[in-house]
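Only a single protein chain was left out; the remaining protein chains are all shown in position.
This part shows chain A:
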Amino acid sequence: MSGKAPTEFAPAATTTTTANNTASAPNTQGSKSKSEAQLKKEQAKAAKAAKRAAKKYDAPDTPAGPPATPKSQQQQGKQQSQASAHGGKKERRGSQGQKAPAVKETALPVHSKKPAVPPKQVGLFGHLYGMDRRHGIEGAAKEVHPAVLALGVQMSSWVVCGSTARCAAMLLCFKSVIQSYNTPVGTSLARHMVQHVLSPQIDYLKSHRPLSVSMGNAIRHLKALIVSIDPSTPDEEAKQFLCDAIDTFIRERITAASTIIAGTAADKIIDGDVILVYANSSVVCKALLLAHSQGKKFRVVVVDSSPLFEGKCLAKDLARADVQTSYYVVTGAAHAVREATKVFLGAAAMMANGRLYSRVGNAIVAMLAKRLDVPVLVLCESYKFTERVSLDSIVNNEVGPAEDLLASLGIMKQPGDATEGGAADEDQLETREARITKWKDTPNLQMLNIMHDLTPAEYITMVVTEFGCLPPSSVPAVLRNLEGTGKENKP
């Protein structure tokens, strides 16, 4: 979707059919999400004519989806002032583009039937769809740092996928952002940086994937530090302070914490244990490898699921270290849990009501383990703890691209052809593309690919953090402790 948009824009800069092209792009967005279009219309109504023109000029820059968050609107507002410097020709183009989407949308048959909910969005999860995911770097705001640009693409292509990896990678990128920052004349770093430098980066990352709790916590930490810097501090000194602070965060809250947790968890493993793990988690992997290096004799059962198959990476890592490993997909989870003596789960977040928010499928494993009285240990660093409370996996979640569900079909479509190399790949791609169009053409057929689920606290025996082992009910206590120490550390 977003991949197609730039090709439409490419001629827009040179040819006379600019108005049509600019019009078609927001429209193709609208065909995905009507609510976005409505939001846009409302924005447009409120805006003045000049602002409108500026906004439309802005639109080609961000074809992957109009910003829906207040922050990104701020970003737009900032760009408006820049865009208004441009000539009246662009204003005209903008005003034409403004009208076109409304006309085109009524012309689309699918939309005229169901104006409220786009047909491929599952009703119960409608609030989670938000904007279309960006998959490339085209149309990113010019403030976005190259390192962040690359990270965004890595995130949306699942190269950087886990909660820990995303948080650490983001912080490292922010370090380069800070290092290349120079405070403009007439303002101070503390006042300028968060809004004008950090926010565009964060918005760009958000447009690729919603922020994880870990990233949110790290950003909050960083913002608090930036704001606390004395405006009179020289730039170099302030930048050094921030970079050191980021390094400290990564070292203390991520690396050291996972080492401590891995040590604690490895202590829980005894000879003869069968440890069941779900998907992939860096801390769980660390704990298992540590226990193995301590000479403990145990076996690991990896349970995995389509469409991401993160567990394959873990299974390979363990196999490389000569840990005896079995591998199941989640349909066989009932059998896998029967073998297990302990379950180790990684976390995307621990909710304040003791529930575990993690890769979808963790709840299944925890539930099955509870039925068989197998202890469930959650390995979670404290920077993933959040004040938020949640009861089900539906209110707060992340919707992944539904097309990913069809990806698993291509793998074994023609097992005979697989040996033929490139040609077979093309065939499989074709079948997949055909399936996707078929899916889009079939009314009433929806596919849902949510990324996380919520494991009830009663399925969790113990949460292993760097502060020790706790029952899930003690998550808010840890948060309170963290708050206290956070205040002390502030300069």
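By our rule, a contact is a pair of C-beta atoms (placed from the backbone, for glycine too) under 8 Å apart; a residue touches a chain by one contact, two chains touch by 3 or more; residues count from 1.
Simple rule for what comes next: contacts and distances are computed from a predicted model.
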**Request:** Report the protein name recorded by UniProt for the chain absent from the figure; options are "Translation initiation factor eIF2B subunit beta", "Urease accessory protein UreF", "UreD-domain-containing protein" or "NO signaling/Golgi transport ligand-binding domain-containing protein".
**Result:** "Translation initiation factor eIF2B subunit beta"
**Asked** Among the options A:A333, A:L379 or A:V478, which residue touches the chain absent from this view?
**Response** A:A333
**Request:** Determine which one of A:V153, A:L211, A:A224 or A:I450 touches the chain that has been left out.
**Result:** A:I450
**Prompt:** So that we can see where the missing chain sits, which residues of chain A does it touch?
**Reply:** 122-124, 302, 305-307, 312, 315-316, 318-320, 322, 324-336, 359-361, 363-364, 367-368, 371, 392-394, 397, 405-406, 408-409, 411-413, 418, 435, 438-439, 442-450, 452-454
